[in-house]
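Take this structure first; my questions come after.
Every protein chain except one is present and positioned as in the full complex.
First chain written, first letter: the chains are A, B and C, and each begins at residue 1.
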């Protein structure tokens, strides 16, 4: 029997991606869509300026958009809310007993909130037991769209060698800014060397995600690692797919071959491998000369596979490589859905009694 | 009285840029255009598939394209030759007594060839006196299109602090690949994380350019510096303007403010400041939030000004910033013309006796 | 039991699309790939510069590329050959007994060759019975990539009203020019108002496709219709999807509503509706304000649905509208595969005896 889900911020770019990716999901059915006052009361068909390249699912098109208040008829909510409102609204839902699977940044660094990538740190799920919002409600978050690709690539390097420092320069897709987002006169044939708040996220989130959990259950905690990360973020005229040029300093100064070997050896934990949205390959090493590329490679694993290419030695650090990940699937709605699947498989999601 | 100049590789993308930039030049007049056998014998109008955004100069359109053999009626040559032929052809011209002002890579690292940016290392001109091609012939080169912007920005940092290490990730314009160059299906809405041979140039050329000259005249020499540079080069869908995200480790660990101050203090040497193609500002520090950008800022100083933005501290090194330079003007034809102007002002170019 | 197929011109852009679309086809299996001398003898993996956004099918990657000579081990061939060689090679295969399903232009206007869109003129298949290449060999073609969308939209207008004149201006995708095709410096932020030979095809092919068949079997013939078509073709920086602004003069001067009604009434003939590659909707009328758009709508029906939007009256003619079709699927490889499916369903394709 499927769980009923609600989408907070359902008419926005991330909300629409949730609607599309959850169509035909084996475990979840959308029964509620919520957005701002401007949309509330309209059918989803009328309220949403649909920008996905496939047709709006009929089953959602007819739903009436409701306000983002914890009276939605569903067992859990996915939050694609803007950070200007997500902080408060998500807490209200958790307090009212709803599991909140959020893509917003507001609670990512809360001590008791998992900042979760199922293949990387599934043990962080325990943190929800420290949360005291209500008996059944809690908040789980996924990382920033640019954090997730790099962090997946860093995971085996941290495990095998230990990371000492990271330099990363990103070339991020326009869809990462939502809709209408970047003005076309700023985008076409141009690069904008600044994305507000982005560099800070890239420099802090990986340290929390890659940190081991201490204790367990209600006593669990996560102390962020402390290696320095320097991030320089750019917007480029690409539609989907964040590219990242990464250079890493590693304990023991391994060779590029050893680094590539470590990257290739990464495997998805068993409990995650069987989840509906888990890609066959979480981290794919591509040895073509000029790979990965957004247009050609972003759709690997239905947008859930992270591609790494050009692994080679670095004259300044130990190794460098290029990472590509799908920013609105792996880096947003798809990542959140995989989070929900992990929680469901652990029995943390249940039918709400009405 | 103007000097007569010939253009080698005149029908190519760099050659066309020479033709356009030299229209109405106060010191130089194009009297000869040379290209491959396929073009030789045709008028320049018919031989060149003109891609510049202004009209082909009438005075050049009517010239007959000649073979790249040292029988051209001119006092010096600019070389926009492809590297597959530049090595040999340029030597032949130098041996025949022609000063060769080259944009090709072939002789850039020759011990006795200046790799010249007039504002940065004008003293390297002395190296031509070591050349033994002929009494009047010699070769002078300008750096790779991606090297030049970063190196100009590094110059005051080397002078004020001393550079210990550099990380750079480039986002390079399509025009850097010539014409037809990059296929549109590889360019539109895409990033290609590889440019053949480019990273090596960025990692070596600055070390030679920034090195002090030892000795003088026929006894001069240049020993490249030895700090490590790590370059990661990408092609992005921009038409003109190479963007570079640079992170630098400096002696004495200066603050970002000190670094910015050093960048702002850079001034063009007097002997260069008055040259016709020297921009009023060689290195401009832009303190807007999201600057520089190719579309808005690449034309500063008629394409000869290098823009630096977002100067800030770096969690891994000492400071980081973004550099923008015009790849086909400052980074190619315009740079070569400024080189020629410096040589002319020193009396190293003269009317050839016929 | 599946039929074995060979791909002529397998390493090119259209050839690759055949390879991708035929992966997992229920009726056809690729057993042979052929290309020019440069590729022959190599594995397909090594010979093809793969540009499709999904991975090269493993079963084809290992095939050895052969010359385009009629010794391929297969029951029929799909031709993605360049028109410079397609004329002769396709005849040679037909003469050797192979059915040739061609995307090339060379034989499209031959009196005895069907220029086929299965939903539009399936009765033209009879023309193959007039061909005398060999007992089992024949040639069937699909239209030019820009012809097919407009012609599908014109079909119900011809049937319901009768067409008197057509004005069409196209905005065609870069992929229509193959690979490397259009240079990025001609494509980015630009429009090229000329595509060699294209306007002529748009002005003639629809007249043949829409014409009724006279006679049947070996006595069948098709006399092109004679209404005038004026086509103006442009290349725009779009990756997939040809857009066409069409204005039509119709017998009886119907209203825009009547024209829209006619467009909506179009249905796929029963014998075609069940074919594996036939889309559920061949011609979709979209009544959104600003539809169709290449990025959002080109993938409808897996690239086989033609979208029409903005049906409205015309101050000069009777009605005007916008057509979008996928140029490399419906307009090339996908159209050819649907042609083959129609032929197979009629029993015109068979296992070759060896």
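Throughout what follows, a residue touches a chain if its C-beta (ideal position, glycine included) is under 8 Å from a C-beta of that chain, and two chains touch if they have at least 3 such contacts.
Here the structure is a predicted model, which means the values were calculated and not measured.
Student: Which listed residue (B:3, B:104, B:188 or B:329) would be found touching the missing chain in the intact complex?
Tutor: Only one listed residue reaches the unshown chain, and that is B:188.
Student: Among C:3, C:148, C:171 or C:304, which one touches the chain that has been omitted from the display?
Tutor: Only one of C:3, C:148, C:171 or C:304 touches the chain omitted from view, namely C:171.
Student: Taking the entire complex into account, which one of A:180, A:196 or A:217 touches the absent chain?
Tutor: A:180
Student: Tell me which of B:155, B:208, B:235 or B:295 is the one touching the absent chain.
Tutor: If we include the chain that is not displayed, B:295 is the one touching it.
Student: Given the full complex, what residues of chain B touch the hidden partner chain?
Tutor: Residues in contact with the chain left out: 51-55, 188-189, 239, 295-297, 299-300.
Student: Residue by residue, what part of chain C touches the chain that was omitted?
Tutor: Chain C touches the chain not shown through residues 165-167, 169, 171, 186, 188-194, 203, 228-230, 232, 234, 236-239, 243, 245, 247, 289-296, 309-310, 314-317, 320, 322.
Student: Provide the residue numbers of chain A that touch the chain removed from this figure.
Tutor: 51, 174-175, 179-189, 237, 239
Note that in this section only the chains that are shown with their structure count from here on.
Student: Can you report the angle of the rotation that maps chain B onto chain C, using C-alpha atoms only, to the nearest 5 degrees?
Tutor: Superposing the C-alpha atoms of chain B on chain C needs a rotation of 180 degrees.
Student: If I list every residue number at the interface of chain A and chain B, are over half of them used by both copies, so same, or under half, so different?
Tutor: same
Student: Would you mind checking which chain's mean C-alpha position lies nearest the centre of all protein C-alpha atoms?
Tutor: Centre-most chain by C-alpha means: A.
Student: I'd like the Å distance between the centres of chain B and chain C, where a centre is the mean of that chain's Cα atoms.
Tutor: Result: the chain centres lie 48 Å from each other.
Student: Which positions in chain C are in touch with at least two other chains?
Tutor: Residue numbers touching two or more other chains: 51, 188-189, 239.
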